[in-house]
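All protein chains of the complex are present and in place, except for one that has been dropped.
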Amino acid sequence: MSGLLDLWTVVAVSGGAFFFLAGTVGLLRFPDVLTRLHALTKADNLGLGLVVLGLLPRAEGLQGAVKLLSVWLLVMLSGATVSQLIARVAGRESPPA
Amino acid sequence: MSTATLFGVYGAVLVGIGLYGMIVQTELLRRIVAFDVLGSGIFLIFGAVARRGAAGGLASDPIPQAMVITGLVVAFAATGVATALLLRLSASAEGVARRPEGPP
Amino acid sequence: MSEFLLTVAALVVVTVAIGLLRVLRGPGDADRIMAVQLLGTGGIAALLLAGSATGEAGRVDVALILALLAAFASIAFTKAPSG
Partner (left out) sequence: MTPASLLDLGIGAVALALAAFAGAARSSFAAIVGFVALGLLLALAWLRLGAPDVALTEVAIGGGLTGLLLIGAERRLRARAMAEASDPVSTRVRVAAAVLSAGVAAGLAAAVLSLPIPAPTLGPAALRELPRTGLDNPVTAALIAFRAFDTLAEKVVLLLALVGVWSLAPDREWGGRPGQRYPLDADGVLAFLVRLLVPVGVVFGGYILWVSAGAPGGAFQGGAILATMWLAARMAGLTDAPRLCASRVRWALAAGPLVFFAAGLAGPLVAGGFLAWPVGFEKPVIVAIEIPLMLSIAAVLGLLLAGPAQRDGAR
């Protein structure tokens, strides 16, 4: 059982790290602000999400698990809002044609 | 090199970077930032000292930790006073610039 | 297992730090804020990973504060250029 859970941790955490890598590559390589924003949100939501899900089996009891999940929830919530605001800044800097 | 020593050396380098910035920056806000970088370096050296003092099941000596917490708060207060002074300075400079033939 | 988690934590830190090249390149403030947002999320992930590996007390609390405050740092940045 613990072997399976460990496998889950390894798979999910690796997946999360992959999305961070992908988000960074996108942030550096994509041609304009809005596509870069798209890449960033993948790292925010999926990268951290998979890390959190992977660490869940190692959480300290129910309270630890709830805290872990609320970290993810907070980041998703604020990430959604902040990307709106960033897009607004981008629109101010170079108004869409 | 242990974790403590490693971060202590990083702290020393941070102090150097901050000090250099404080001397060569011409914008005052940038000098404040450099001052805060310098402060972070000093706190990190404290952290190294605290970590070396780990004993009796503690991961780190609590007394230097308490001092760093106090220091972080005071550094914030100092930054607050510095930025307020800077903003007041620029406001009065602006006032002078608006009245070219103002009082001497 | 904890070696694996620590390695991933180091990888994530270095990865998102490379993303900070966007802060250098810009061109706009929007790009800079994005790089910080990415670093914030990556930092949270690294905190959770490293904390889970070594079992330090209170590490999830640090991540929670970070999740709460990183959002407001980004908001302050987005508010900044408008004056």
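Should a chain be cited, it is by its letter among A, B and C, assigned in written order, with residues numbered from 1 in that chain.
Here is the rule we use: contacts are C-beta pairs under 8 Å (C-beta built on N, C-alpha and C of every residue); 3 or more make two chains touch, one makes a residue touch a chain.
From a predicted model like this one, the values you see are computed outputs, not experimental measurements.
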Open item on the list: Given that one chain is not shown, what are the shown chains it touches?
Closed with: A, B, C
Open item on the list: Considering the whole complex, not just the chains shown, which residues of chain A touch the missing one?
Closed with: 74, 77-78, 81, 84-85
Open item on the list: To test your reading of the contact rule: which positions on chain C touch the chain that is missing from view?
Closed with: 2-4, 6-7, 9-10, 13-14, 17, 20, 23-24, 26, 29, 32-33, 35-36, 39-40, 43, 46-47, 50-51, 54, 56-59, 61-62, 64-66, 68-69, 71-73, 75-77, 79-81, 83
TODO: Quickly run down the residues of chain B that touch the omitted chain.
DONE: 3-21, 23-30, 32-34, 36-37, 40-41, 43-45, 47-63, 65-70, 72-81, 83-88, 90-91, 93-94, 97
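Convention: only the chains that are shown with their structure count from here on.
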Task: Chain centre separation in whole Å, for chain B relative to chain A (CA means) - done: 31
Task: Where chain B and chain C are represented by their mean Cα positions, the distance between them in whole Å - done: 21
TODO: Spell out the residues on chain A that touch chain C in their complex, using ranges where they run on.
DONE: 6, 9-10, 13-14, 16-17, 20-21, 23-24, 27-28, 33, 36-37, 40, 43-44, 47-48, 51-52, 55, 58, 64, 67-68, 70-71, 74-75, 77-79, 81-82, 85-90, 92-94
- [ ] Spell out the part of chain C that touches chain A in their complex, as residue ranges.
- [x] 1, 4-5, 8, 11-12, 15-16, 18-19, 21-22, 28-31, 33-35, 37-38, 41-42, 44-45, 48-49, 52, 60-61, 63-64, 67-68, 70-71, 74-75, 78, 81-82
